[in-house]
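Here the complex is missing a single protein chain, while all its other protein chains stay put.
When the chains are written out, they are named A and B in that same order, and each has its own residue count from 1.
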Amino acid sequence: MAETEAIAALFKAGDCVRVREAYPIGHVRTPYYIRGKSGVIERLCGAYPNPEELAYARPGLPRQPLYRVRFRQTDVWQGYRGKGDDTVDIEIYQHWLQAQ
Amino acid sequence: MNTFRGVHDMGGLPAGEVVASEHDFALWEKRVDALMVLLSRKNLLTVDELRRNIESLGADAYDKMSYYERWIYAITQTLIQRGVVSIDELGRRIAEVQARDDGGN
Partner (left out) sequence: MSEHHHHDESVPHRHPLRADQDDTLTYWRAMEIAVRELLIDKEITTADEVRREVEAMDNRTPAHGGRVIARAWSDPDFRKLLLEDGNAACEAMGLERGLYKLVAVENTDKVHNVVVCTLCSCYPRFLLGLPPDWYKSRNYRSRVISDPRAVLGEFGTVVGDDAVVRVHDSTADMRYLVVPKRPSGTEGFSESKLAELVTRDAMIGVSFARQP
């Protein structure tokens, strides 16, 4: 059942990606602060039912590939107070990512 | 504002110093947590339904309610949405529970 229905992964570790800049209502697991920002795929975590659908008691299938994406803090926050190579790693589902 | 930002989606917003607060959880709080775990295991609730209902609280309620108050609100909303519990029986049972309390405080 759920195990077989997964969307193919489009990205691999090291790929540059950009988070889609979109602002729907509803249950979204892509934080506001990271939309429109660019980062690098750290790893593919697997494929999981889409939480945007699970939130409404629907099955969330086919499963969405989920990645850990690494962003440089200085690319995320204006005037970041830290080191230039500090990072933030965030789990982001594939449908929120586009190739950079 | 030409964007929408949920009340829960607070990463990067201005806020105060972090105070290392914690407390021993009260039995009722643990029971709320246990209900979430059990209902999720019985496929009567997904964690994302719980979150969606918490996120739909207004900003004022989100900040004023305690953590497990938000949870019992969201668990109950989910049970109503799924037709597991009706609003009528919920209202009657809450009144019954309150009447049972001897008002000793």
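The rule is short, and it goes like this: a residue touches a chain if its C-beta (ideal position, glycine included) is under 8 Å from a C-beta of that chain, and two chains touch if they have at least 3 such contacts.
In this text the structure is predicted, and so the values were computed from the model without any measurement.
Contacts of the undisplayed chain with the visible chains, over the whole complex, involve A, B.
Residue-wise, the contact with the chain that is not shown comes from A:L66, picked out of A:V17, A:I41 or A:L66. Residue A:V88 is the one among A:I41, A:A55 or A:V88 that touches the chain not shown.
Taking the whole complex into account, chain A touches the unshown chain at residues 29-31, 33, 45-46, 48, 51, 66, 68, 73, 76-77, 80-83, 85-93. In the full complex, chain B touches the omitted chain through residues 8-23, 25-35, 37-39, 42, 44, 51, 54, 63, 65-69, 72-73, 75-76, 79, 84-85, 89-90, 93-94, 96-98, 101, 104-105.
Note that only the chains that are shown with their structure count from here on.
Residues 23-28, 31-34, 51-52, 54-57, 76-77 of chain A are the ones that touch chain B when the two sit in their complex. Of all residues in chain B, only 3-6, 9, 11-12, 46-49, 51-52, 55, 81-82 touch chain A in the complex they form.
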